[in-house]
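Only one protein chain is missing from this complex, and each of the others stays in its spot.
Read from first to last, the chains carry the letters A and B; within each, the first residue is number 1.
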Amino acid sequence: MTSPARSAHFLAAVVALCAALCWSAGAVRAADGRVPMPDIPKALGERCVAETDFMRRNHMTLLKHQRDETVHLGVRKAETQLDRCLTCHAVAGADGKPVSYSDSGHFCRSCHDYAAVSIDCFECHSSRPGQKAQGASRDPPDETTLKLLGYLRDKRR
Amino acid sequence: MPRAHYREIEADSGFVTLMLLFGLALAGGLLSSLYMRHYGHVVSGMGNQIVWGIPHVFAFFLIVSASGALNVASMASVFGRTTYKPLARLSGLLAIALLAGGLSILVLDLGRPERLTVAMTNFNFKSIFSWNINFYVGFLAIVAVYLFLQMARGLDRYVGIAGLVAFLWRLALTTATGSVLGFLAARQAYDAAIMAPLFIAMSLALGQAVFLVVVMAVCAGTGRPLDHALLHRMARLLAILLTATLYFAVVQHITNLYSPKRLAVERFLLVDGGIYTALLWIGYVGIGSLLPIGLGLCPAAGRSRPMILAAAVLAIIGGLCHLYVIIVGGQAFPLLLFPGMEVSSSFGDGMIGSYRPSLPELVLVAGGMSLTMLLTMFGMRLLPFVPMSFVDEATGAPAHAVTGEQAAGR
Partner (left out) sequence: MTSETGSRDERASGASRRSFLKSAAGVGVTMLAPGVVLYAAAPPAVAQRAGRPADSKIRWGLLVDLNKCPPGCDLCVTACADENGLHRPGAHESQWIRKVNVHDPKTDVRREVPVMCQHCAMPACVDVCPTGASFKRADGIVLVDRHICIGCRYCMMACPYQARSFVHEPQENQRPEVPRGVGTAEACSLCVHRIDAGRMPACVEACAARAGGAMVFGDLNDPSSAIAKAIGTHRATTIRADLGLDPAVHYLSL
């Protein structure tokens, strides 16, 4: 990115920080007019690795588990790999291509902005689906993932 | 038995002004860290060849000084020199403040400062860096307890034990700090066991110098008395400690001169290293060692308060030069991948690395030093750290009381 653009970003970040203290809004819409709700884009696939309620609460645990498996053990191509998530949850921008995390319409941002939870995943990871991953098959969860899903369900019950 | 009497310092206009100034500098340091985090370290002078720069020079300086600032407390409670006791509390406070300032620079310079919690929860016990984190946190805790025992009523009998633990702990701490460089087998400028004793001596000397400057400033600024005999004794001790540091530095360089693979780096540092050679000979050896050693040992200079202050300030400047040569100069000399060959590449192989401290780094450094000053001043305001009079509690000898006016040499 060019330096002036980054300067603008830096200033904007400082200003936004101050502004956020007294005013909070964003890509939220009011359901029933009273409680503002995040505007979550629809996913492309038929189904996720688990049901939506479960994923909302546990996606970070699944991702973190997978991240250690991938980085330290070299276990790849799992259903819970970030690239897979991005494939189904890609949001097309004005040009028809998937938007990046810098766009407020990005799937992850739509909710994280609303919940005011900042993540640093996309400082390193690409926030758009990879080309190969776009044609990825949606296999059922493997054994390890199933075990983890079961464990998380028991724990949170 | 007469006891030294302590009282909090007053929040006069000078105090408030200084607090505001240091507060501003600290805010600048924090903003600078945010700036480097946002743009990346490309805005610093550091790069892929010289990866540690001026922030690390000052961080090392503050951290080793923290250990040395406790000299006075150790003299009183470990070595039984009770004349030092009235200043023992201030010595402990300054030790904590210096360490906090040094650590803040180190942490705020990280590529990912927000991951401090990661560093505090993921330990690699083979890493001396990891050990250091524990040594630093432990030091803060031990000195805090040590201070509490000194200041609480009726707990005097535990002060000796706490002082001994603190003394041993700071020896371990500076050994580990020196070993951060000493364990680097890859670099000809480091990779030496003597780094540990060198850093111990350096910490004792630099901490003593910082303490001298602070105690003189505090007593002059608040109009408190400062026993000149004690001051003179501390200046002589500073000279001895500086001599010890110089001794280890000389041994280190002479040893290296006998090692063929280190000849090149020694030639660079001692003869044709440009800024590094100048900082080493003029900054460290001349200004930072010989001059203050002379001032500290000369009886005439010992009678003059400004001369003692000058010796301490020169020792600090020299210590910073020394650390700059060790840390930055040691990295500037290229790694030896192919001994005996002439090498070049697009990644700095075979070339002397270039480094120019950038503004954000300097502001960060100022912020860290300001944190030290803020904590010290805040502590002195909050609790009775500074003595109103000097009484040798063991002998009950009357204080060599000197008024504030005289203390300031006016």
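Here, a contact is a pair of C-beta atoms (placed from the backbone, for glycine too) under 8 Å apart; a residue touches a chain by one contact, two chains touch by 3 or more.
Please read these numbers as outputs of a predicted model, since none were measured by experiment.
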item	value
Chains still shown that are in contact with the chain withheld from the display	A, B
Interface with the undisplayed chain - residues on chain B	37-42, 46-49, 51-52, 110-113, 115-116, 118-119, 122-124, 126-130, 133, 180, 183-187, 331, 335-338, 340-349
Hidden partner interface residues of chain A, rising order	1, 6, 67, 69, 71-78, 83, 100, 120, 123-126, 128-133, 142
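Going forward, only the chains that are shown with their structure count from here on.
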item	value
Length of the line joining the C-alpha centres of chain A and chain B, rounded to whole Å	46
